[in-house]
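Before I ask anything, let me first share the structure, which is written out below as structure tokens.
Only a single protein chain was left out; the remaining protein chains are all shown in position.
A and B label the chains in the order they appear, each numbered from 1.
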Amino acid sequence: MDGGGEFIKLIIDSSTVLLLASLGELIKERSGILNLGLEGIISFSAMSAIAVYIEVGNPYLAILVAGVAGAFLSLIHGFISNYIKADQVLSGLAVLFIGIGLSGLLGSKYEGLKVDPLTPVRIVLGDFIISMDILTITAYILAPLLFIILYKTRYGLIIRGLGDQPEGLDYLGYDVDKLRTIVVVVGGFIVGLAGAKLTLALIPMWSINVSGGRGWIALALVVSSLWNPMLTFLVAHVFGFLNQFPILSQVMGLEVDSRLISTTPYLSTIVLLVIFSLPMLKRLGYAPRELGKPYIRRD
Amino acid sequence: MVDRREALKVIGIGGAAFALGAGLGYTLKPTTEAIVPADESGKPPVERGTLKAGWVYVGPIGDYGWTYAHDLGRRYAEERLDFLETVYVESVAEDEAMPVITQLVNEGADVIFTTSFGYMDDTIKAGEKYPDKIFMHCSGYKRRENVGTYFVRLYQPYYLNGLMAGAVTETNNLGYVAAHPIPEVVRHINAFHLGAREVNPDVKTYVIWINAWYDPEKARSAAQTLIDQFNCDVLAFTEDTPTVLTVAEEAGAYSFSHYSDMKKYGPNAELSGQIANWGIIYEDVLLRAYHGVWESKDYWWGFYEGAVDITPMSNKVPKDIQNLVNERIELMRTLSFEPFRGPLVDRKGRVRAKAGEFLTRDDLWNMMWFLEGVEGDLPGEE
Partner (left out) sequence: MDIRSFLSTIVSVLVALFVYGLFIMYFGGDPLDAYYRMFRNSYLDPNGLYETLRLAGSLAILSAGLSLVFKAGIWNIGAEGQYIIGGIAAGYMIYVFNIGFETPVIPILVGMLVGSLYSAVPAYLKYKLDVNEVLTTLMLNYVALYILYYHVYGVWRDPSTFGFPVTPEISMGFRLPDILGMNFLFPLSIIVSIVAYYILFRSKYGFKLRVYGENREAAKYSRYNLFTLIVGSMALSGLASGLAGTGDFLSYYHRFKPGYAAGLGYTAIITTLVGESNPIYTLISSIFFAGFLYGSNTISIVAGVPFEGIYIFEGVLLAFIISRRYIGRWVKWMGAENS
């Protein structure tokens, strides 16, 4: 037995699901597309991952398919948002319903089936040994990588431009709708990895309720981390830890109602949204200017 | 028909239960016998056609827990009774039983089983709306002329699991992952601890609440905490996932199956488990319904009626304990033994049952106290 190591691993696993989901959503939102369907996408990709794993037995293929499943649902959302120019909030809800519906219907024959969790790799850092699976490693690389891409590369400039000043990009001859759709699909793939992490590692068993509201927490997380991947990394671990708090509080003998603790991610999101909207603090915060608005060229 | 509750009271008054066993066994004939009333002419009963029964499930039938066990029961009844046709609806929200019941009736169901406590009000309402249909509500306490209730005495197998846990543990620390602090769960915890304490007086049982019936992540977290922080090496649980068993398997600890056989989730870790044979109750209800002799009552069935059982014991359970368990099962099958027998003192020092006395049904259904040696907070403790 590893002692406390297992518990830390659990917090890391729990946080990684949130981290992957919010990193995927983050780049979508940086390009101006808000997807409320996160919960449905996570659920559908989690189902796809475990179904492929059970049928084929290859975890890497399962991860890939989960990513594709996430990308597919996001493509629907991207298409409706960018080309039909329908409201993103509503198309997000449509994707939410479709995702949950599909995972319920197609997943019904896998209900309750268990798989072996992904084999973790042991990483030795001096005296500190920690075991992580490939998806955790991916998430941990992805957060700084996205940060660098967003702020230090030309691609990042374009992605940020899509969310902040699409008219500028259009003027320079970029196809805003097409670029936004691409970013949305890539983001969807990353969200799909969160689904894979969920059913291949954290809870290696399929059940329709498996996502359990993580999609909504991830939405909150993106806002709470001010659309910055490195802050997302931090906040994801705070929320992941909070998830374990109801258990820890009993161990420590604290008298806190776990249901009220559960409101923390949502309340903190509102509070942060408000704080960084205050005139005096607005400069410190950030939100994509065109978030949720379809790009329509003004002639 | 003597009620089970009455039967238990009789045992309680009698004190030396095993002495009464035979007599009671005679009074309470196994219920599946003699269901068809004797026809005056001695002719076989008339052909009654088919009977359609509908089930309302709170979860998906694949959950390997509560709903799965009920569905096994449904299939058992369907196999045994050739006049029976069955339908079911899965994942029905607690508040939305009424629409489902109405539609089951419209689609021809004669008997309807509602398998979650939350369906209680809707089942009663439906009973008033459809007086010629039969309703059975699982785990509730409200009855009408055409609405009965049923539940199983799962604390009996929990007690037996406790005997095994007490014998197997090396650290003398047992863990318990529990859903909600309600009497049903508290009863299971006490029964488990009672068994463990009987074979190992030094044992302690640590309880962590996850405040949900379904939350695999919290269950995992709680099980891990019990192993890491409290040095527990045998874990029991009352919640609707096999998570605790899988965690025990990974950590090299032991655990049990819950409601149905979960051995595949922890082939090395599973010592035994609690099984509910809902099918025994379903068969009895449906036979009676079919022959028109069903009467509203409360089924609270245990080993005596065959409604509960344990899964086969692992070879990690010492032979003498296996023998003790089998002995106890035999006694419970003849109503000659009950786990909750005095002297029982709660952890606040209050006497709950004097030596030789039994806890009554009301005591069991309202149990909000822990035995001495059960550790952890109990919200609403009396």
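Quick notes
By definition in this document, a residue touches a chain if its C-beta (ideal position, glycine included) is under 8 Å from a C-beta of that chain, and two chains touch if they have at least 3 such contacts.
Because the structure is predicted, anything quoted here is derived from the model rather than measured.
The chain not shown here is touched by just one of A:I11, A:I54 or A:L93, and that residue is A:L93. Across B:I182, B:I329 or B:V345, the residue that sits in touch with the chain not pictured is B:I182. Which of B:L51, B:L72 or B:L104 touches the hidden chain is settled by the complete complex: it is B:L104.
Listed for chain A, the residues touching the missing chain in the whole complex are 34, 36, 40, 76, 80, 84, 86-87, 89-91, 93-105, 108, 208, 213, 216, 219-220, 223, 257, 259-260, 262-263, 266-267, 269-270, 273-274, 277-278, 287, 291-292.
By the touch definition given at the top, chain B reaches the unshown chain through residues 54, 60, 87, 89-96, 98-100, 102-107, 117-118, 121, 129, 141, 180-184, 211, 365-366, 368, 380.
Everything below uses one rule, namely that only the chains that are shown with their structure count from here on.
Put simply, the C-alpha centre of chain A and that of chain B have 40 angstrom between them. Remark: chain B residues 60-64, 68, 91, 208-211, 214-218, 220-222, 224-225, 227-229, 241-243, 246, 251-252, 264-265, 376-377 touch chain A in the complex.
Contact residues of chain A toward chain B in the complex are 1-4, 6-7, 10, 14, 108-114, 202-205, 207-210, 212, 243-244, 246-248, 250-251, 253, 258-259.
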